[in-house]
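The complex appears here minus one protein chain, its other protein chains still in place.
Let's turn to chain A:
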Amino acid sequence: MTREIAVVAFAQTDHRRSTEESSEVEMLMPVLHEVLDRTGLKTADIGFTCSGSSDYLAGRAFSFTLALDGVGAWPPISESHVEMDGAWALYEAWTKLLTGDADTALVYSYGKCSPGSVRDVLTRQLDPYYVAPLWPDAVALAALQAQALIDAGDTDEPALAAVGARSRADAAANPHAQLAGRVPQGDYVVRPLRTGDCPPIGDGAAAVVLAAGERARELCERPAWIRGIDHRIEAHALGVRDLTDSPSTRLAAEKAGAFEGPVDTAELHAPFSAQEVVLRKALRLGDGVRVNPSGGALAAHPVMAAGLIRIGEAAARIHRGESDRALAHATSGPCLQQNLVAVLEGDPR
């Protein structure tokens, strides 16, 4: 029998341009304590712990092992790490709970973009033979995708500006957001993308607690049940892909059961305005769906945590009774190369 697994708690930092006064574990620890406090669990009660981060952001090998100090890893705990966004750590934890090996899981992720230049850092994830030696930065690749969408007639610059404006207007209600309210659209960073089409560069962390079956009901008044979750990847060569579409998102959504019923909320991890256009199309989201009520990645983008935050924000809306069926999406890699989709539901009211 398949176990039912839910997100029972979510916490995140206030996302800021720089947290240079704190180490990673110092930034992360308050979030870990907050998410555990929400459930009344202690670190020793957690069955499985999984984290996501990238050493390239800090420029130091095995930097994630220091963050473990924050979870009380002695006596030894069952723990794992992915060098990816925390959404993929959540996927691993969900799998672990499905096997029955654990009833609860702590998932956390963090990213400090402030020590380096995240535009340059992200070039190191590209094909090292044909692409990385040219140092095409993350904005440049997103701009190629945006131009492809404009050429295809899927959007134009005013429509892209509206995506950014809507995101930051919604972020005014999100106390954790880095950019909120009216933000100038700004100059071109790499044309056709302007500052307003790009995510703020910032530091932050997030944590989620998962629980299975009855345990979830004990820990949370209205658990956000994960009805399905799936992730898919596309060829890494950009010139092989149709940049105006995201077949991997569509397939992940299909496998996660997203199309089996309507969703009322979608938290999309679209770091660039044009990527929201691609995702809305791939996920067949109509105008009736509330997209990124948190403000999304255009309001706060701690790299490696921004995808987990989408799942956390979607779950929190279910916890608060503001959503009954929500979709959460996370991405990684250039131009939406890898995509994860989760479908979350609250108990019927």
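We adopt the following convention: a contact is a pair of C-beta atoms (placed from the backbone, for glycine too) under 8 Å apart; a residue touches a chain by one contact, two chains touch by 3 or more; residues count from 1.
Throughout what follows, contacts and distances are computed from a predicted model.
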Absent chain per UniProt: "Ferredoxin", "DNA-binding protein", "Cytochrome P450" or "Acyl-CoA dehydrogenase"? "DNA-binding protein"
Touch with the omitted chain, as defined above, among A:R124, A:R284 or A:R320: A:R124
Where chain A meets the chain that is not shown, the residues are 20-26, 29, 32-33, 43, 56, 58-60, 66, 68-75, 114-117, 119-121, 124, 128-137, 140-141, 143-148, 151, 188, 190-193, 235, 237-240, 243
